[in-house]
Each structure stands twice: as structure tokens, then as C-alpha cells.
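Removed: one protein chain of the complex. Kept in place: all other protein chains.
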Amino acid sequence: MDIKNIENKLSNFSSIRDWDQFHSVKNLSMALSVECAELLEIVQWMSEDESNQLTSEHPKYQNVKDEVADVFLYLVRICQKTGIDLESASLEKIEKNELKYPVELSKGNAPKYTDLKK
Amino acid sequence: MDIKNIENKLSNFSSIRDWDQFHSVKNLSMALSVECAELLEIVQWMSEDESNQLTSEHPKYQNVKDEVADVFLYLVRICQKTGIDLESASLEKIEKNELKYPVELSKGNAPKYTDLKK
Amino acid sequence: MDIKNIENKLSNFSSIRDWDQFHSVKNLSMALSVECAELLEIVQWMSEDESNQLTSEHPKYQNVKDEVADVFLYLVRICQKTGIDLESASLEKIEKNELKYPVELSKGNAPKYTDLKK
Partner (left out) sequence: MDIKNIENKLSNFSSIRDWDQFHSVKNLSMALSVECAELLEIVQWMSEDESNQLTSEHPKYQNVKDEVADVFLYLVRICQKTGIDLESASLEKIEKNELKYPVELSKGNAPKYTDLKK
């Protein structure tokens, strides 16, 4: 993924509209949550099985795709503002999670997952 | 960004713990929202200016980095389950946004931004 | 419910800690979302049936109760700051919803519910 390209497009999009003044990390974090909730709204009354059918043939697929993209775009914007390298942050977090949820304790056990997290 | 590599690590992480059973699109969307809120929690009482200082020297920087990574990891997972290509979805959405928020109407005008969105 | 009593306790709580400076409607709305997400976190990996067992005997019941209370307390605080009368706002909204979701179109039909909402 050419994330530099996406970053550049976002910077241009914002600066040409004079929107950098609104893009504090605080506001971007709120916008990120709002976009997530728009995804949540699509699946809220679906059963889990129904939600798993949200692939390319589904009438709501384009909506899901748009919301997923919006979440990502605000996330990239937050990374730009904070100087976070999303790829290395992600790899680092996966390693942390591997230590946090040892296979023997976590296997097949989501409720424990939640408890271990605390 | 080598997103295929991240996807593979996530698939392995989940399958070795037998967690695929919990990873419906519905549940992953909830988890995504929860992680966003953990980011929100960091900035909620900060002023906008304070939030803009969340760069590498800031005592909360590592927390921000971890939450941003968690949001991204669940987002990638949702893409895996739905078959969304995150890069092309993002480029497509940027183009849509350019049409949705014409420069002449949007320039410097965030409240209008919100209204146009409706 | 003696909501005036709760309001008074919240005002005192905040003013004695000199926290009114942080309680803008913007910040309180963020805090409200964060508390909701803490409730979401409890149920995210549960099945719907499991979530329906979150009554007084359940080991997570106290957690649910605490998060529900936190959501309510921030909501009351937002009402204080905006001058909203929660009871009349609620009754008014129920009436709106009755018009928005006519029984004949909505009956037993949650996916339509979502579509009607748009």
C-alpha cells in the first residue's frame, strides 16, 4: 500500500479547503469515532451471521467500504499530525498482543480475553 | 506499507488462539469502536492545542501509538472478512469527498462542512 | 426519579474539584461516548443471548451497572449545560419515533428500520 500517496492526497485535500485549522488531534479523534459509529450503525441490528455476508454482492457492501475508508483516512490523518508510523506501530502492537494473550490461556476463550485485558 | 504481511500476522494470531469464531464483522466493528474510544479517552480533557503536542516526546505518545495501532488492526481484520481492498477503497473515497465538499463552498468553513454532509 | 437531586450532586462534585472548566458540551459529549464504549467492551465478544443474561446474578452485572450510571451522569451533565429537560425531550422523541417508524412498515423488520431511518 502506497500510504505516502494517500497522505499527500489528504494533505492537499485539507490545505486547499483551509481545514487544517479544524484538524487538531482531538477533533480528528472525534471524527474517527463518528466514522466508526457509522459502520456500527450498518451492523447493529444484524445477527453475526448476517454481518459476515457483507461481501461484494451485499446491497450494503458499498456503504461498509465507504465507512471503512473514512475510518482509515482519519487514522492516517492522526498519524500525520502525531508523527506515528502506522506500519511499525502495528507490527509493534501485534508483538505486544502476542505477549498479552498467551496461546494457552486465550485459546477459544473470548470471555477470558476480556478478563485478561484488564 | 506491506499490508499483506500485517494481514498474515493477524490471521495467524487469531487462528492459533481459535478466535475466528468471535471475529464476525459485527463483533469486529464493535471492537473497532471500543479502540477508538480508548484514543478518545486520552484526548477528552485536553485542549485542542494540548492534543497537538501528542508527538514523540509526549508522555502519552506511546499510548496514542498503541491505540492507533489497535484501531488499524481491527480495521484490517474487517477488510479481510469483507474482502475490502483498503487502498483502493481509500482512494475512491477521497475522490468522492472531493466532489462532496467543493472547494468554493467548503473553504475555511467547518460548520458548513457538517451541514453539507447531511 | 429525583433528577434534581442527581443534578445537584453532580454540580457539587464538579465545582468542589474545580472541574467546570473541563466540562464544555464538547468534552462532555466525548466523555459520554467513552463511557458507552466501556459498556460496549463488556458485551463485544458475547453472543446476543449471553448479553441478555446480564442481570443481577451475572458476574459482570456490577460493571454494566457502573457503566450505565456513568453514561447517565454525563448525559445529565450535558442537559445541565444546554438547558435540556430530559423528560420532556424524551417524551417528544418517542412521539417523533412513532411517526418515523409507522407500525405497518416497521413490524418485525429491523433491516427496514435502518433503511427507513435514512
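Labels for the chains are A, B and C, by order of writing; each one numbers its residues from 1.
The working rule: a contact is a pair of C-beta atoms (placed from the backbone, for glycine too) under 8 Å apart; a residue touches a chain by one contact, two chains touch by 3 or more.
Note that the structure is predicted; figures quoted are calculated from it, not measured.
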Considering the complete assembly, the absent chain touches shown chains A, B, C
Touching the hidden chain in the complete assembly: which of A:M1, A:A31, A:A89 or A:A110 does that? A:A31
I need the residue numbers on subunit A that touch the omitted chain, in ascending order. 22, 27, 30-31, 33-34, 36-38, 40-41, 43-45
List every residue of subunit C that touches the chain not included in the displayed model. 1-3, 6, 9-10, 13, 16-19, 21-22, 24-27, 29-30, 32-33, 36-37, 39-40, 42-43, 46-52, 54-56, 61, 64-66, 68-73, 75-76, 78-79, 81-84, 86-87, 89-94, 96-98, 101, 103, 106-108, 110, 113
Absent chain, residues of subunit B that touch it: 30, 33, 41-42, 44-48, 110-111, 113-114
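The rule we apply is simple: only the chains that are shown with their structure count from here on.
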Centre to centre, by mean C-alpha position, how many angstrom separate subunit A and subunit C? 24
Just how far, in Å, is the C-alpha centre of subunit B from the one of subunit A? 2
For subunit A, write out the residues touching at least two other chains, lowest number first. 30, 33, 42, 46-48, 110, 113
